[in-house]
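Removed from the display is one protein chain of the complex; every other protein chain stays in position.
Every chain is named by a letter (A, B and C) in the order it is written, and numbering of its residues begins at 1.
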Amino acid sequence: MKQKLRAGMIGGGKGAFIGAVHRIALNMDGLIELVCGALSQDPEKAKASGRDLFLPEDRIYESYQEMFKKESALPEDERMQFVIIVTPNFAHFEPAMMALEHGFHVMIDKPMTLTIEEAKLLKDKVDKTGLLLGLTHTYSGYPMVKEARKMVADGKLGPIRKIYVEYPQGWLSQLSESEGNKQAAWRTDPSKSGKAGCMGDIGTHAAHLAEYISGLKITKLCADLNIVVPGRLLDDDGAVLLKFDNGASGVLIASQIAAGEENDLNIRIYGEKGGLKWSQQEPNTLIVRWADAPAQIFRTGNGYLSEVAQLNTRTPGGHPEGYLEAFANLYKNFVMTLAAKLEGTPVDPLLDFPTVEDGVRGMAFIENVVASSKSEKKWWDYVV
Amino acid sequence: MKQKLRAGMIGGGKGAFIGAVHRIALNMDGLIELVCGALSQDPEKAKASGRDLFLPEDRIYESYQEMFKKESALPEDERMQFVIIVTPNFAHFEPAMMALEHGFHVMIDKPMTLTIEEAKLLKDKVDKTGLLLGLTHTYSGYPMVKEARKMVADGKLGPIRKIYVEYPQGWLSQLSESEGNKQAAWRTDPSKSGKAGCMGDIGTHAAHLAEYISGLKITKLCADLNIVVPGRLLDDDGAVLLKFDNGASGVLIASQIAAGEENDLNIRIYGEKGGLKWSQQEPNTLIVRWADAPAQIFRTGNGYLSEVAQLNTRTPGGHPEGYLEAFANLYKNFVMTLAAKLEGTPVDPLLDFPTVEDGVRGMAFIENVVASSKSEKKWWDYVV
Amino acid sequence: MKQKLRAGMIGGGKGAFIGAVHRIALNMDGLIELVCGALSQDPEKAKASGRDLFLPEDRIYESYQEMFKKESALPEDERMQFVIIVTPNFAHFEPAMMALEHGFHVMIDKPMTLTIEEAKLLKDKVDKTGLLLGLTHTYSGYPMVKEARKMVADGKLGPIRKIYVEYPQGWLSQLSESEGNKQAAWRTDPSKSGKAGCMGDIGTHAAHLAEYISGLKITKLCADLNIVVPGRLLDDDGAVLLKFDNGASGVLIASQIAAGEENDLNIRIYGEKGGLKWSQQEPNTLIVRWADAPAQIFRTGNGYLSEVAQLNTRTPGGHPEGYLEAFANLYKNFVMTLAAKLEGTPVDPLLDFPTVEDGVRGMAFIENVVASSKSEKKWWDYVV
Partner (left out) sequence: MKQKLRAGMIGGGKGAFIGAVHRIALNMDGLIELVCGALSQDPEKAKASGRDLFLPEDRIYESYQEMFKKESALPEDERMQFVIIVTPNFAHFEPAMMALEHGFHVMIDKPMTLTIEEAKLLKDKVDKTGLLLGLTHTYSGYPMVKEARKMVADGKLGPIRKIYVEYPQGWLSQLSESEGNKQAAWRTDPSKSGKAGCMGDIGTHAAHLAEYISGLKITKLCADLNIVVPGRLLDDDGAVLLKFDNGASGVLIASQIAAGEENDLNIRIYGEKGGLKWSQQEPNTLIVRWADAPAQIFRTGNGYLSEVAQLNTRTPGGHPEGYLEAFANLYKNFVMTLAAKLEGTPVDPLLDFPTVEDGVRGMAFIENVVASSKSEKKWWDYVV
């Protein structure tokens, strides 16, 4: 890369959770400069938030419409090159479309849109414009997740037979949305979050992780979604039986009422020869069990790992990396790809990140689990 | 207890797995004397097996029929007092019925019978005779399982909302039954094992554990049973969505093709206030998570545990107890109950062990998962 | 073995901790019959304790002197064949000597005697009589300890360079000996426990384990013993720097005031190529780390383990074995060796158990750490 890439941010004002995470992630490697933002719908808050980030006064915008207009008018070597969308789900689609229409690349939080229809429109636009759209399925940024994926792809475990992916959280065990918890409020509101609550918020992560590591696609499912906390409007818990395109079966669990759990995303994948286990709360460890030999502990930062795992690691073994580094890997891979594109150099094939295809597939997951959950039929054919 | 109780064993000859386990368990506390046996259908092997156990020559029988007849003829203070049945499933019912008919109490391996019909007949006989029947759902013998059960019963976790119970094993990842593995051979043969393979062998343990700790009963289920290894005749893998009688939901996983897994039975139960986790492979630890406070690690052998947990423990904290001690707890509780009955003293209410009711319920579980698995309907009403 | 071996017990009356453990251990495999006992110095308690164990009235003795006399007078095929000594340290030597003088083999709790002088006299007697003396350094009975030892002996780790062995407990964090805790009372009383408290009680276990697994011998040490709880008469905490006979160095930690710790004996041994870790509180796992490859998890009960590990295991992988099984392994190996001796058959070389040599070495450890602790010189030459 010859120079830092310039980004603008939509959403992520004071008090926002995921906006702050995005900023740490994009700062980490010194490859990106945040040059402008439309950080809040509230102009006062937008201003104050922009100042906290040391943005120049004239690039703290009051709306994303203003931002696209004014940035487009700046000289090419000054204006932002990509936009980061970190608003709640319902406010993803419009700014993303507008960004693409103005020729800006896009980094967007998941799930990609409010509905599957929006997702498909966005995909069409990306296809037409040839612009880059990155989606922050954070967990695919972990080096040991990439190691696991490589291991499966290389056939180390033999043909895959079984996948268990779990995502228990406990933070919605009470009706927090009625007690002023902002994060809870929009996530449990169908008009802002979409058709699903828990399944949209974290079930999509679990489904993405399962497909990402295994290289398989879900073809059928049988979902049981529950509203456990009385008064809630969207599912806060669920379990899904899965069938994959190679005939393997699986189970996906997601819950936000597993009281006491923090963020225990974990996955086990078994093939004919062995199985692997990765757990997000101890992300530097990948345990691989073998049918007839001692299990092995693969650890981030070691020389015996694959090139792709090493490429997504910043420190030697024993210096734990975490969620923010995984997030930063998405950004790093996105901007290095983008820089190569802009500079006309070849893109390193190891630089992967979730794209608009993953975004469509995530929205389809939501559609399918909700439909299956309402059906009395056991198996629901997965439609994208 | 005034004297050791006298037991006879059916099955469990040389090379048997579970018979040897039963003997260690019954030996451990010095409360039981194995006085006779019909250890194999093969007279030579029966003889040799009996000698290995230092049984008197004249009480090494060639068949259980012979054993019941001859033992019944012995003076009351010499003859065996209860019989232990450790044959494969198909050979449980007849000797158990005959034992009861001859007035002998019974300890029997699980699942209790080959069919639900047999189970019900056995229950009728137990009810009629007033004799004791114990069933070795081993995992309910662990002290931390009993602690967990007490904790739920005392409402520590609040109303239960979610149960995950898992039982992955990997030992049937290959078609071992065709390679001379005796344990595999009968367990995968419908005529010897019953309607279910994996679900009968280990799914029943998982279901029992979930109901035992939670105090809830399964009322509906949605099962996906698979034959993963080509050529196998019974399910070797499965997952079941569950509904319980208080409205809680759950997931039960059982697999024998999870390559590399040993015997990883584990359970998580979440209530409104917190959740617990117990894992059979580290059985002396019970982790209890709280919504708003640090998780706690309860450990076997400590003074802060409930009376029932302490009663089922033999050593102080940090001296790990395991599977054989859990098994021995079933025997200890069974014989102390039996001794109290025989001696006319009151039975300590803390001395629990699985009974014929659990046996019937286990067979019903098999019936219901198999039926649900074949059904295209999502939810199957659990019938006992 | 043609018949069960017959044992008598000295000490271990009602309320004793280690006596009960010995009984479970000797019962477990059905190879030993406890035929008599001198279970307490208090005749009433001796009687009651014997009845609890269902001993015949005429073989519940009031003293070990009486026991040796009367048992010696019984016909050879009735009398006990070996004696088990589970009294406090100060009451080990006399009954052990008397047993040997009467031709009885001996199983004795550790540390072997009150003083090094007694230990040497006992060794002389064993050498002279040719009788068997087993010592219950329990932790060497664990299968994964034996696996570790084999691994080191086979050179898998390369030449050994460093040994860390730790034994923190917390149960003496308060002056429990003044509050009626019997276990604490004798262990902190120099007249009953010997020159050392913590170092004698558990430091000897740690030293034995280090030498047992590594195959090395301590040649120098530098000890820091502390009396942490005011009013205590013997060390309740200590740390020792070690040098071994191959030039390796080490650290031994033992403490009984590590508040909150249960019984966390653990050891790490590093060679040129890799290192191993074993932890008594999760005894079925042996972790082996390699300089340039993923660490491996060796687990009890698996087919990839060495013959000696498998010989000391009773159940398949994933069925956790614990402290009592390790203890039972000492008994099993002792009586199978004894039976072979008595029956004139060859002794299986894999049947190892700690002997009188280990007992002498344990007492020497106590002598040396106490002397070093009092010395102002850094390095103390280890004398046996």
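Criterion: a contact is a pair of C-beta atoms (placed from the backbone, for glycine too) under 8 Å apart; a residue touches a chain by one contact, two chains touch by 3 or more.
The structure displayed is predicted, hence computed values, not measured ones.
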Touching residue (missing chain; options A:S40, A:N89, A:Q169 or A:S372): A:Q169
Contacting the left-out chain in the complete assembly, out of C:L121, C:L241, C:L311 or C:V384: C:L241
Contact with the hidden chain (one of A:L34, A:I60, A:A99 or A:V152): A:L34
Where the unshown chain meets subunit B, residue by residue: 287-288, 292-299, 302-304
Hidden partner chain, residues of subunit C it touches: 157-158, 161-162, 164, 166, 168, 170, 173-174, 222, 224, 226, 228, 237, 239, 241, 249, 251, 253, 255, 257-261, 268, 270-275, 288-291, 295, 375-379
Hidden partner chain, residues of subunit A it touches: 3-4, 17, 20-21, 23-24, 27-30, 34, 53-54, 169, 171, 261-264, 280-284, 299, 301-302, 314-325
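By our rule, only the chains that are shown with their structure count from here on.
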Remotest chain, subunit B as reference, centres from CA atoms: A
Interface numbering overlap (same over half, different under half) for subunit B and subunit C: same
Length of the line joining the C-alpha centres of subunit A and subunit C, rounded to whole Å: 55
Between subunit B and subunit A, distance of the C-alpha-averaged centres to the nearest whole Å: 44
Chain centre separation in whole Å, for subunit C relative to subunit B (CA means): 34
Where subunit B touches two or more other chains at once, by residue number: 261
